[in-house]
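With one protein chain removed, the remaining protein chains of the complex are shown where they sit.
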Amino acid sequence: MSDYILRLDDVHTDIGQYHILHGVSLNVPEGGVYVLLGRNGAGKTTTLRTIMGLWRARKGAIVFRHHDITTLHTSAIARLGIAYVPENMGIFGRLTVEENMRLASTTGRFDETRLKRIHALFPAIERFWDKPAWSLSGGQKQMLAISRAIIEPRQLILIDEPTKGLAPAIIRAMIDAFREIAADTTILLVEQNFLFARSLGSNVSVIDDGRIAHSGGMAELAADSALQTRLLSLSLDAHQ
Amino acid sequence: MTDTALVSAPPADRARTGRLVVTVAVGLVGLALLLAPFLFQDVRAGQVAARICIFIVLVASYDLLIGYTGIVSFAHTMFFGLGAYGTAIALKNIGPSWGAIALGGSAGVAVAIVLAALIGVLSLRVKAIFFAMVTLAAASVMLVLASQLSAITNGEDGLVYSIPKLLSPATPLLTDADGKVLKVFGVSMNGRIAAYYFVFFACLGLFWLMTRIVRSPLGTVLQAIRENELRAEAIGYRVVAYRTAVFVIAATIAALAGILWAVWLRYTGPDTTLSFAIMIDILLMVVIGGMGTMAGAVIGVVLMSLAQFYLKDLMAAAAAATAPVPLLPHLLEPDRWLLWLGLLFILLVYFFPSGIAGTLMKKDAH
Partner (left out) sequence: MKTGMTLERLGGVNLLPIALMIVALPLIGSFSSWATLTVAGLAMGMMIFLMASGLSLVFGLMDVLNFGHSAFISFGAFIAATVLAALAAWMRADSVTLNFLALFAAIGAAALFGLVAGWFFERVIVRPVYRDHLRQILITIGALIIAEQLLLAIWGGSPLPVARPAILEGSIILGDVAIEVYRIFAFFLGLTVFVALYLTLNRTRIGLLIRAGVENREMVESLGFRIDRLFIAVFMAGSALAAMGGAMWAGYQGLISASLGGELLVLVFIVVIIGGLGSIEGSLLGALMVGLMGNYVAFIFPKLALASNMLLMLAILLWRPWGLRPAITH
């Protein structure tokens, strides 16, 4: 049990009158990239938002290390060391890149070595440091969102579809960055893009219609094309 | 149906019972208003009955906005006042003729339509809350104009005028053999009766028109917009156009109600048509009765009008009884009745946001 950094146990979430998650269970081990695959509307984003406390689980439990975070306030969840990169990236456009980064740091100050590392990963962050964030391109905004998540040591980073709408070249840069981040942090990555997910993930769960349809090793899923077809025909459709 | 049936019945039955209660209540009110001159023969009660008729139309037209479309306007008294002032100015300057009412009234309605379209197009495309602010600003400007442009409006004092002969109290409608005014069930058949029924049937017609509007395809679209603006937009409805249209319709009906009010009162001034106090009355009535139901307008207006008379008496007694206590008598003074109504209003909005009619008719509480 203790080797799991995050456990979801039979989590049900409603949004308004709609029942979105019908009992999601996940065991995310410490370290590496854990991928949550699924088609549009399967409940991927809802799962991340429920973990973050932005939507509330009606039933079930979410345990982060030894803390039951099911009913914790979003800000308290964040302070346990969980960072969240939402699908829309959550960039503050009227703030500068620097101010965006400063907010993400608990103390408001920067650790120079981490900052250097971020600048090396994403040179655009340094280049646009004092520019308003709205002036960044889509890919640069995604880089800023990820930089915010790693400006401090975090235990777990939740990332929602970072490749959406990005050019292939930027996706390749993203893969390198994620590999480096995953060296000392656990990443829970939500994806529709199986090729991207396969190049990063060590473990994978497939969510469909608010339930986990399959969990296992990424290598195993990547090798078993029959299983892929059964589970992912939907998600590969979405990848055209 | 007894109270226990109301409490223990399953939700669908309860809703049916509630609907029945509401329908019966509205029917009774309608009947009472139809027979008002015969049922309530003192002058004050006659005034109350006519005021109730006109305010039902005014409040129901406001409900088209707030209840059916989900937009909050503070300019409803402005449109009401435009109809009233148009009529009043024409009657004052042209003389007591039906032509003057038609001319002045349609001028008032025309100005209301133009202003509503302008305000709607300008401010309904941005945040809904903007609209509340813009309409409040517009309404206060109109109030200031009415009291400042005294050459036309006679300022704060307002306009006093005569109305067409048929409607004035001195005109006998039916005479007996001696040439005196005929009495039917003890009620004189004079112009006052004609004026009341002019108001009553005009209001009935306008109310009927509004019940048709909310059941029409337009009403359905408006509710779709209220429930989910983005989805309605995505389906392809031009939200701003629909909202502006309903704003113009509501403004037109309010202006028409203003014409009736001006004719009935034979007086038009800022306090009877444009004041913010009346706007607050309308809001209280629509929320207490129930937003989004035409029956709610009827119930809200009747209850508030009765409260305005009887709550004050009750408070006067309470204030006298608590005279030795500090501050409390001040709070219980009849003039402070709005304080308690405001409190009631807040509690209603918290706990029964669908008002009396809405709560009674609701299928399930969610």
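Chains here go by letter, A and B, matching the order in which they are written, and residues are numbered from 1 within each.
Quick note on the criterion: contacts are C-beta pairs under 8 Å (C-beta built on N, C-alpha and C of every residue); 3 or more make two chains touch, one makes a residue touch a chain.
What you see is a predicted model; the values in this text were computed from it and never measured.
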Considering the whole complex, which of B:Val144, B:Ile235, B:Leu306 or B:Ala320 touches the chain not shown? B:Val144
Quick one: say which of B:Ala45, B:Ile113 or B:Ala132 touches the chain that got left out. B:Ala132
If I consider the whole complex, including the chain that's not displayed, which of A:Val24, A:Ala104 or A:Ile187 touches that chain? A:Ala104
Touching residues (missing chain, whole complex) on chain B: 66, 70, 72, 118, 122-123, 125-130, 132-134, 136-138, 140-141, 144-145, 148-149, 276, 280, 283, 287, 327, 330-331, 333, 335-336, 338-339, 341-343, 345-346, 349-350, 353
Under the stated touch rule, tell me which residues of chain A contact the chain that is not displayed. 52, 54, 73-75, 78-79, 83-84, 86, 90, 92-95, 99, 102-104, 106, 108, 148
